[in-house]
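Encoded as structure tokens, the structure appears first; notes follow it.
Only one protein chain is missing from this complex, and each of the others stays in its spot.
Chain nomenclature is as follows: A, B and C, assigned in order of appearance, with residue numbering initiated at 1 for each chain independently.
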Amino acid sequence: MPILTYLDAIRQGIWEEMERDPAVFLLGEDIGVYGGAFKVTAGMLEKFGAERVIDTPISESAIVGAAVGAALMGMRPVAEMQFMDFIACGFDQIANMAAKMRYRWGPAVPLVIRGPAGAGVHGGPFHSQSNEMWFVHTPGLKVTAPATAYDAKGLIKASIRDDNPVIFFEHKFLYRRIKEEVPADDYIVPLGKARVAREGDDIAVITYGAMVWTALEAAETLVKEGISLEVVDLRTLLPYDEDTVLTSARKCSKVILLHEDTRTGGMAGELAALIAEKAFEDLDGPVVRITSPDTPVPFSPPLEEFFLPNAKRLADAARKLAAY
Amino acid sequence: MPILTYLDAIRQGIWEEMERDPAVFLLGEDIGVYGGAFKVTAGMLEKFGAERVIDTPISESAIVGAAVGAALMGMRPVAEMQFMDFIACGFDQIANMAAKMRYRWGPAVPLVIRGPAGAGVHGGPFHSQSNEMWFVHTPGLKVTAPATAYDAKGLIKASIRDDNPVIFFEHKFLYRRIKEEVPADDYIVPLGKARVAREGDDIAVITYGAMVWTALEAAETLVKEGISLEVVDLRTLLPYDEDTVLTSARKCSKVILLHEDTRTGGMAGELAALIAEKAFEDLDGPVVRITSPDTPVPFSPPLEEFFLPNAKRLADAARKLAAY
Amino acid sequence: MNPSRAQLHELYYFLRLNRRVDEQLVNFYRQGKVVGGVYSSLGQEAISVGTAYALEAQDFVAPLIRNVGVMLIRGFRPRDVFLQYMARKDGPTGGRDANTHFGDLARGVLAPISMLGETLPVCCGIALAARMRREPRVAVAYIGDGGTSTGSFHEGANFAAVQKLAVVIVAENNGWAYSTPTEKQMAIRSLTERAQGYGIPAASVDGNAVLAVHAAMAKAAAHARSGRGPFLIECRTMRMKGHAEHDDARYVPKALLEKWRKRDPILLFEKFLRAKKLMTPKEKTSIEERLESEIRAEAAFADSSPLPPGEDAARPVWA
Partner (left out) sequence: MNPSRAQLHELYYFLRLNRRVDEQLVNFYRQGKVVGGVYSSLGQEAISVGTAYALEAQDFVAPLIRNVGVMLIRGFRPRDVFLQYMARKDGPTGGRDANTHFGDLARGVLAPISMLGETLPVCCGIALAARMRREPRVAVAYIGDGGTSTGSFHEGANFAAVQKLAVVIVAENNGWAYSTPTEKQMAIRSLTERAQGYGIPAASVDGNAVLAVHAAMAKAAAHARSGRGPFLIECRTMRMKGHAEHDDARYVPKALLEKWRKRDPILLFEKFLRAKKLMTPKEKTSIEERLESEIRAEAAFADSSPLPPGEDAARPVWA
């Protein structure tokens, strides 16, 4: 199987869908001639033409709105946010137009809004955000955040084929750092299904995005100390896979919820509530959250490192919890 | 003490602050000549003049942005969203401009964004939202949601005096339904402090906004059955009062988290995480969430009634949990 | 492409129907049957009717709350409007949303949302899809004077201009946005100046003259359909009631209302038809009779529809 980066896996996934279905088209800032700020759409203008790869003005509301309109007509737009931080500028179109349409009056709104999110590359407060929770808390959307190249390809394809507005969080830290065997042929990873990234018995670490790799790193360290972590990669955040989360929580009886996003109101809270309600009897210890603190993402490398959760912090928490 | 509605208590609070401090001024749509869609600012134009009570174009980004600019200059703007649903149109100014300023480069940003939120008045999907979590999950903001007339006055005054951007959720269902004795003089209710609205022993119900009244109603029913609910009114959602929440959770050993907002990613998750981490040893049963389902707020009265949590649903859950 | 005699009668019928629907809504409102407010299009009917009547079946409209006339011309029936306002089960959204917040892809109607300005970008997407598929479809976005202050209006107008999309913007300048007069909403005299800021050609018409509106729309649609890009029509009119039924609009100068009352679009059109001898009294009476029985039947149907059962709220949010 060919080795692809996480970035190229997304690119291949989009490319295949563009070839497969003429209804798929792209719009966003600098995605055509330039191929996108991170080159996810490189070569697509040349291959698919200017009608299907549209460079737009700096107008996130118009980008999202145009995607909604085209989706209503049966197209399958894939809109890029140059950075996911800028999604705040198109927020109302997403939260009030796209998300509520199906429920209110029926039409399907098959669109994808995708772009680079997350920290770790010293992007500063406006190029590093993990803003998935605004959307996880907006009924009518789907939200996905792949951690592996395999999933990135499979999930972007599933998102494009899905009949709903999907917010697709690409982790920019993983773009070129993750290189894996990725099938060159057509497959999808279904939305809404988590993945056990590593089996273990003592503590279930439930996470997603770049933190999956952090969890795996900590698991590798801890296994030598006789502590066995199970790592669950959520893959999709809305709807998320309750069954897999609960199965792991019940199996391990101890749970750590890990994410790069800030703490208060983060995904860990949602998962804690699920577990505290549905796996209460199986718990042998407190449910622990490891997250970044409630601040913007600072720019300077030492500050950002301080801000981000890491394998050491996770391992420390796991040791403490294991001893509980 | 004079009897005031929840609405008039807010009005009085703003009025007093306008009188007290010339830096306080108001801006928003139809707040001057018309006195606001709900008349919260009625009479203020006449009293304080057009320079301090500014009717704006339909431009939520400009309203928030102008508030930020004036706040930087030492003014204390109070911006009205005609309905809190429209806050999504000024989202980026709040999330990226106002919220991150202090952390990034130091200035205080003393402003209030206030307006009617919540359901129960058949306002439909765009005039009924509880969208507090978008802001609870944005570091740098403060978020408050009073349930009583006393708190409404005390919290709006505290919010205006606070040196940070405060998002002030008024519950429109309570505007004219709640009438209470409210001191005519100057007092504040500090941000960040919860209130035990009713003491009890068996189950702690932690809630805020209009649902406080729902919880009290259920408590009244259940006490006759020998089940004693303690009702905690959070009052401020960010920063929220961990101590009061934990104290009640520990005391009762059983917890129900109740809110009108939709379920996934709601405040209940945040509280569940806190409790599952810090009061784990004190828990005698699963932590239960009672929330509205993950849909827009439907318009027609029976649909809205189905959608909203109510005292019966809470009482049923409490009976089950009490028997656990 | 002047309307035929039969078409003039149909225009007249829709103007009157629009008004009768409004009147019936006010009746229902007074009877306490409406849930929420009634947003009247009194005095602005010629805009909805004149524009929508100039369109073709494959075109798309994005009406707002005062565009009941557009809904009617696109094939919705008065009952649909009544049912929505009364939150009944048989309404187009089954009670899930209110008033004119309904749509139908088959009829080419985008359901409004409350947040003003947001439908223009969506119309851009509709026009974009049409172009990709070589469908000669025009997308028409309605917007109020107040709505043009929103950022989304700007982004949509600019996007349409850059992409030369087949979008027509119908800007209803009725002097007010809730209690806010247009001069507190913008520092320009005409919405055609807004259009200039985007390089969008524009025309300003008397919004109370249905034939002028119709002609302007026919031209604008032809312009858009031919690939020459968007067009903006400012329709000058006056909001003859409060923002909604609860609002007594005491902030509106009485003299202004008086002036415009004399320019009522139905009166003006009747005068024209009479002067040009295009409608006999008998024809007029027959239209009126048709209207009355239609409204009666539609209102009765709507009023007999139940509220939806609570469980209907549990509709999936996903397709």
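Throughout what follows, a residue touches a chain if its C-beta (ideal position, glycine included) is under 8 Å from a C-beta of that chain, and two chains touch if they have at least 3 such contacts.
Just so it is clear, the model here is predicted, and its values are computed rather than measured.
Enquirer: Touch partners of the unshown chain, restricted to the chains that are shown, please.
Expert: Spelled out, the missing chain touches these shown chains: A, B, C.
Enquirer: For the chain not shown, which residue from C:Leu8, C:Ala161 or C:Ile295 touches it across the whole complex?
Expert: Hidden-chain contact among the options goes to C:Ala161.
Enquirer: From the listed residues B:Gly13, B:Gly28 or B:Pro57, report the one that touches the chain absent from this view.
Expert: B:Pro57
Enquirer: For the chain that's not shown, point to the residue among B:Gly65, B:Pro116 or B:Gly209 touching it.
Expert: Only one of B:Gly65, B:Pro116 or B:Gly209 touches the chain omitted from view, namely B:Gly65.
Enquirer: I'm checking contacts with the chain that's been left out. Which of C:Ala187, C:Ala255 or C:Ala275 qualifies?
Expert: C:Ala187
Enquirer: Given the full complex, what residues of chain C touch the hidden partner chain?
Expert: Against the missing chain, chain C presents residues 149-155, 158, 161-162, 164, 183-189, 193-200, 229.
Enquirer: Going by the touch rule given at the top, which residues of chain A touch the chain that is not shown?
Expert: Touching the chain left out of view, chain A contributes residues 29-30, 33-34, 37, 55, 57-61, 83, 85-86, 88-89, 122-127, 293-296, 298-307.
Enquirer: On chain B, where is the contact patch with the chain that was removed from view?
Expert: 25, 51-52, 54, 56-57, 59-75, 77, 92-93, 96-97, 99-105, 107-110, 139-140, 142, 163-164
Quick note on the criterion: only the chains that are shown with their structure count from here on.
Enquirer: Indicate the lowest number of steps between chain A and chain C, counting one step per move to a touching chain.
Expert: Each step joins two touching chains, and the minimum needed here is 1.
Enquirer: Based on Cα centres, what is the most central chain?
Expert: Given all protein C-alpha atoms shown, the central chain works out to be B.
Enquirer: In angstrom, rounded to a whole number, how far apart do the mean CA points of chain A and chain C lie?
Expert: Inter-chain centre distance comes to 41 Å.
Enquirer: Between chain A and chain B, tell me the centre distance in angstrom, where each centre is the average of that chain's C-alpha atoms.
Expert: The mean C-alpha positions of chain A and chain B differ by 30 Å.
Enquirer: Determine the centre-to-centre distance between chain B and chain C, using the mean Cα coordinates as centres, and give it in whole Å.
Expert: Result: the chain centres lie 36 Å from each other.
Enquirer: Find every residue in chain C that makes contact with two or more other chains and list them.
Expert: Counting only residues that touch two or more other chains, chain C contributes 93, 96-97, 101, 113-115, 151-152, 315, 317.
Enquirer: Would you pick out the residues of chain A that each touch at least 2 other chains?
Expert: Each of 92, 96, 99-100, 103-104, 139-140 in chain A touches at least two other chains.
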